[in-house]
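For this view, one protein chain was removed and the others were kept in their places.
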Amino acid sequence: MSEGPSLETVGDVIAPPSEPGGGGGLTGVLHVPLLGNPNTGKTTLFNALCGLRHKTSNFPGTTQEARIGVVRIGSESSEAEVHLVDLPGIYSLELDLLEARVCRDVLAGRLSPKGEPIGDPEAVCIVADATNLARNLVFVGEVLRRRLPTVVALNMIDLARGQGREINLRTLEEQLGCRVVAVSARKGEGLEALSAAIRTATVPTHTPPGDQTELEHWADRLAVRSMQPAGGNAPGIGTTLSLTDRLDPLLVSPWTGIPIFAAVMVAVFYAIFSIAQFPMEWIDAFFGTAADFVERVLPEGILRDLIARGVVVGIGATAVFVPQICLLFFLISLLEDTGYLARAALLMHRVLRPFGLPGHAFVPLLSSHACALPGIMSTRVIPDRRERLATILVAPFMTCSARLPVYVLVTSLLFKGQPLYAGLAFVGCYMLGAIAGLFSAFIARQTILKGPARPMVLELPTYKVPSLRTALATTIDRGWVFLKNAGTNILAICIVLWWLGSYPHVLPPESAKLLRVQATDLRALADTTTDTTKVEAQRASAQKLEDEANRLTAADAKARSFIGRMGKTVQPVFAPLGYDWQLTIGVLTSFAAREVFVSTMAIVTSAGGDDADVHDEGIVQSIATAPRDDGKTPIFTTATCWSVLVFFVLAMQCLPTLAVTAKEAGGAKWALLQLVWMSGVAYAAAFIVFQSLRLAGIS
Amino acid sequence: MSIPWTDWQFWVATVVALLALWLVLRNLLPPGWLPFTKRRGKETKASLTVGGKPVDRK
Partner (left out) sequence: MLLNAMKAGEVSHVATLGVDDPGDAALLRAMGLRPGIRVRVVRLGEPTILEVLGAEACGCACASRIGLTKALASRVRVAAAAGAAGPETAR
C-alpha cells in the first residue's frame, strides 16, 4: 500500500498542473461522474473511495440505477465534498443503448440522479483497465472529446505489473492532456493521489480525433507508445495455453459445463438454506417475543391488537427472509467477481434461447429462487428490451422462499412419514415452476413480445480472486432495497388484512360459551377440593377447556369477519379446485405474503394462533383433520392437497412483486398481465389436477 | 355492537389501515389514479440523436 502520490514512471516526478486560485484545488461540493468500460473495476474503485456508505437512487425517467457516494478530500480549511456518481459501464459513449444515453446526458449536464442538482459535472473520472489499454483509450478519447475537467484512473496497475508491463504515465498524460493516476482499487493503491487529482482536474489540453476510426488508430498508437516492457522484452503471443484458455472451453461447452454449473448451483443453494436457517430462527423467535411483549405492556385495546397482530407480524414476515436474500446476493456477487458467471451466462444462453430468453437472464431467474423482487431488479443487465420484459414477466414462476412453508405444510399432509416422497414432491414443485416460467416466456416471445433473438456477445473477464468488500457492499445495498420495497408493502398488506379479519366484532359462539362455563365450574371445583392430587388435574383440564374456547372464538371471529365473508362469497369460484370457504380464506390472505397461508389456516381451522409453526406436529395434525362444513370430509383431501400445491407453485400471490414489475417494466399494464396470466395458469393447472384425480377415483 | 364506532382506538386503527391500503395501491396503479398522487405531466417525445445524426429507436 503506497502513501501519497504513487509514481509509476521510470524515475520521473510528475508535478500537478498549476491551478488558478490556489494550490489545493476546487472546494465545496463537486459532482463527479465515474465512468468506464465494463470489467475495469469501476465498482471496486467506487467502493474503495466511498467506503460502504452510498446512496442508491434512480436517474429520473429511466430504470437506470444511480449510486452516489461521498468522498471528502482535503483538510478543514479547504475541503472538497465530492459526490461521486457511479455510471453504468459501457463500451462506447456513442452506442444506441440506454446506458450510453444516460452517460452522454450526464456528461452534457442534462441528467442527474434523483436528488442531485442538474448541471455540468465539476470533474469527470474515467476508469481505464491497464491490462487492456488500447480499447480503454478509445473510450477515454470519447470522454475527452466532451472537454470536461478530466482525470483518468488507470486501474489494475498491479495486474499489469504482474504481466510484465510498465506503463509510462508521463507519456499518457502528455498525449491525453489530462492527469493520469495509476491505481489498484483492489489493493487500495493510489487512491489518495486520485482524490487529489480529481480536485485539481482541468479541461484536457488536447482534443482527440472526432472520427471514430481515426480515434481507434490514435488509441492504438498511444497504447504502443505508453507501454514499455520491463527489461526490454515484449511479451510475445504465447503459444502455450494459459489456464484460462484451458478452463474456458470446459466451462462453456454443454457436456462439461452443465454438470459444473449444476454442482455450483447446488452448492450455492445448499449454503443458503443451511446457513440462513440460524438467523431465520432467531428472527422468528425475536418477533414472537416482540408480539408477546407488546401484548403484555400495552393496555388492552384495538391498538394493541393492531401492533401485536398487524404490525409486528407484518414486519416479521419480511424480516425472516432477509438472511436468505442477503446470502444469495453475497454468493452471487462473489461468483460474479471471479468471472465465472460470465462463462455460465454463455453456457445458459443455449439452454434459454429456445424459450426466447438470453443467457443474461439466468442470474435474475436464479435470484428469483430466493425472492422475485431482487431477481426482477437485476434484469437490468439484459440489453434487449423485449427479452428483459419477458424475463420480468416470468421471474415469479421460479419457486421463491416464501412458498416453502406452504410446500412443507402440504407435503406433510400428503406424505405423512414418507420423507422421500415429500422430498421428490418438493423438487417437482421447483421444476414445475421453472418449466412454467420458460414456456410462458416462449409464448410471450411468440406473441406480444415478438422480436428477433439478440445474438449474445459478452466479455469474459480474467479470473480473479473475488473481493469480499464488493460482495459486502452489494449485499447491503440489495438487502436494504428489499427491506424497503417488500417491507413496506408486506407491512401495509398485513395491516389491511388484520383490519378485515378483525371486524365486524361478533359475539363468541355458543360452543365456546359452553366450554367457558364448564371451565369455570371446574376451577370452582378445584378451589374447594380437599384431595390435593385432583386439584392439579382439574386446573389443567380447565385450562385446556379455556384454550379450546379461545380457539373456537378466534375461528368463529375470523369466519364472520370481512375477510371471512369475502372468503365465503368467493368460494364458488374455487369450488372446482376443491377448496371450501376456509381454504379460500387462506388463498385470499396469502396474497399478503404466501407464508401467511399457514397461520391463516391454523386460525381458521382453530388449530392454533398467529404463531402457528408449520413444523409443529400438533398444528399440522389439526389442520390435516380439520373438517369442512359437513363435519365429515376433511378440508385437505388428497385431491385438494395436490390442487393447493400446484396452485401455490404457479399463482401470483405477491403484491410487492407486482409493484416492482410495474416499476421495472415501465407500466402497471405489465403487472396486470403478469397477475392475470399467472393466476390463469395456476387456476387451470389446479383445476386439471383436482378434476383428474377425482375422475381417477382419488378424492 | 359489531363495529366499535365509539371507540377512539378503532378510528385510529382504521385510519392506519386506510393509509396502508393507499400505500399498496399507489405502488400498483398508474400515478394520478389515486388521490394525493401526482399526475405525471404530459409526456413529450424527444428525438434521440447521436452526434447530431438521428438514430432509430429499436
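Every chain is named by a letter (A and B) in the order it is written, and numbering of its residues begins at 1.
The definition used in the following text is that a contact is a pair of C-beta atoms (placed from the backbone, for glycine too) under 8 Å apart; a residue touches a chain by one contact, two chains touch by 3 or more.
Predicted model, so just to flag it, every value in this text is computed and none were measured.
Novice: Touch partners of the unshown chain, restricted to the chains that are shown, please.
Specialist: Taking every chain of the complex into account, the missing one touches A.
Novice: In the full complex, which of A:49, A:71 or A:223 touches the chain missing from this view?
Specialist: Within the whole complex, the residue contacting the unshown chain is A:223.
Novice: In the complete assembly, which of A:47, A:112, A:131 or A:470 touches the absent chain?
Specialist: A:131
Novice: For a quick check of understanding: of A:94, A:158 or A:548, which residue touches the chain that isn't displayed?
Specialist: Hidden-chain contact among the options goes to A:94.
Novice: Contacts of chain A with the missing chain: which residues?
Specialist: Per the touch rule, chain A residues meeting the hidden chain are 91-92, 94-97, 131-135, 138, 165, 216, 220-221, 223-224, 227, 229, 234-239, 241, 244-245, 248-249, 252-253, 342-343, 346-347, 349-350, 454-462.
Operating definition for what follows: only the chains that are shown with their structure count from here on.
Novice: Can you tell me which positions in chain A touch chain B when the two form their complex?
Specialist: For chain A paired with chain B, touching residues are 94, 96, 101, 301-303, 305-306, 385, 488-489, 491-493, 495-496, 498-499, 503-506, 655, 658-659, 662-663, 667-668, 671.
Novice: Within their complex, state which residues of chain B touch chain A.
Specialist: 1-4, 7, 9-10, 12-14, 16-17, 20-21, 23-24, 27-30, 48, 50-51, 55-58
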